[in-house]
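With one protein chain removed, the remaining protein chains of the complex are shown where they sit.
This part shows chain A:
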Amino acid sequence: MPDTQALVNDFLNKLKKRKIEGSQATAKQTAELLRSVISQTRMPYTNQAAALIHSVKAVGERLIAANPVELAVGNVVRRVLHIIREEDLSLTTAAMAGLNLSAESDDEDDTDRDNHPALSAAAIAAASRSTLRPPSLQTLLEDVPDSAAVPHTSSSGGDSEGKSKSADKSSRSRKLKHDVIEAVNELIQDISTCHELIAEQAVEHIHQKEVILTLGSSRTVLEFLCAAKEKKRSFRVFVAEGAPRYQGHLLAKELVTRGLQTTLITDSAVFAMISRVNMVIVGAHAVMANGGVIAPVGLNMVALAAQKHAVPFVVLAGSHKLCPLYPHHPEVLLNELRSPSELLDFGEFSDCLDFGSGIGAPLLHVVNPTFDYVPPKLVSLFITDTGGHNPSYMYRLIADYYSADDLVLERRTASGN
């Protein structure tokens, strides 16, 4: 336990000081941290899933609070919670099937217990299925028991069966942890290889003699373009430099070393050059549930330019960037302001910016937002590691990856949940 505490505090510090760059690295480290938290959690006899969920939630809340703008942290926490619920469900249904068989073989057992497993198995399975999926019209009229009831019934069924079952139970608890950790390993694997899976689809979207526009530098976009180049597609790339960090310069250099014809332009020239472009391909920081994109600053402008000239705007995003929340004020709440030194040199402008010299507050303010919000109607296509999707399809992916109960992770002091 003290081992994980130290790890957690270390990670929290890194998040608060913004020392980790990039959502992929953040997601991977979060997943690894949660894996160690899970392996260290002591499992009680009953309600193992709830114990796991509780410990993951406790750590997850702190992680999200450390850097609320880095949505990948919250995404991974919710993915892990969903994994725990899913693994628990599959184990429960398997156990129920096992109980069924054993009850039938024991003639001396009470006959009422014969009926109960059959009944409750179906009921529990149905109930669990409905708790895992988001609430639907179907469940409106049905009685939906709380998720806590599910492991309870399974464990109480186990306890009443006798000693043989208790041996089964402890092995089952080990199995749950084992399954969950395996699944989390898979998740980490997915996060690491998302670039390859996305890049595989490049050849379907980029055709001969096309002109692609991108802004700034994104590793996903780089690998995407290089994959297409390897399949012998000949195309040109316009790279907008992406002020104030000018990461477009780095991307341009990279592309040239891989043998691609590249043109470097300023951000202001995007509207001028967009009419010569066939497609815009960009990366994203996060994708929201309505299909909106949190992207590096400047991309909203590129999206508007693309819409005006009917150029498809394609966003590449790994599935760890998919966030189940709806943005209600993304320009403010999901944005971060970076240092003004990226824009202005302190030496020259110290008299305008300094609080010390002159009277009162400085007259010159420098605003350096990190992100832009691109509304879903400007996006033509999302390419994720599962394939290409419409922005209006995002809700299906969310239903696959996340459970409805995990959407709100912040502790509510007044109303307990």
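As a working rule, a contact is a pair of C-beta atoms (placed from the backbone, for glycine too) under 8 Å apart; a residue touches a chain by one contact, two chains touch by 3 or more; residues count from 1.
One rule holds in what follows: contacts and distances are computed from a predicted model.
This complex has a chain not shown, and the name its UniProt record holds, of "Phospholipid/glycerol acyltransferase domain-containing protein", "Translation initiation factor eIF2B subunit alpha", "glutathione transferase" or "Carbonic anhydrase", is "Translation initiation factor eIF2B subunit alpha". When the full complex is taken into account, the listed residue touching the unshown chain is A:392, out of A:9, A:268 or A:392.
Across the entire complex, the residue among A:42, A:328 or A:365 in touch with the chain not shown is A:328.
Of A:74, A:291 or A:318, it is A:291 that touches the chain left out of the display. Along chain A, the points of touch with the absent chain fall at residues 119, 122-123, 134-138, 140-143, 289-291, 326, 328-329, 376, 392-393, 395-396, 404.
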